[in-house]
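This report concerns only the one structure given below.
Complex shown without one protein chain; remaining protein chains in place.
Moving on, here comes subunit A:
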């Protein structure tokens, strides 16, 4: 069994759940769980740690950006389609 834990900054913590939901189907061969201040990755096959670390960070970034854009999107739709 291959295993690593990828840490992230506290600022990204609220977005771990969303990111894991998406990463779960992008990397179905990996077992991904939130563990303290990191994401624990397990797999029966070896994986590229550097690439995976990047993908996980990008997924966290994307979830954060998506969530934080909600207010702006709501304002945009309201502006375009009427209040």
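Operating definition for what follows: a residue touches a chain if its C-beta (ideal position, glycine included) is under 8 Å from a C-beta of that chain, and two chains touch if they have at least 3 such contacts; residues count from 1.
Keep this in mind: contacts and distances are computed from a predicted model.
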Considering only the chain that is not displayed, what protein name does its UniProt record carry among "ABC transporter permease subunit", "Potassium-transporting ATPase KdpC subunit", "His-Xaa-Ser system radical SAM maturase HxsB" or "Cytochrome c oxidase subunit 1"? "His-Xaa-Ser system radical SAM maturase HxsB"
Logged for subunit A, residues touching the omitted partner chain are 9, 11-12, 22, 25-26, 58, 60-62, 64-66, 68-69, 72-73, 75-76, 79-80
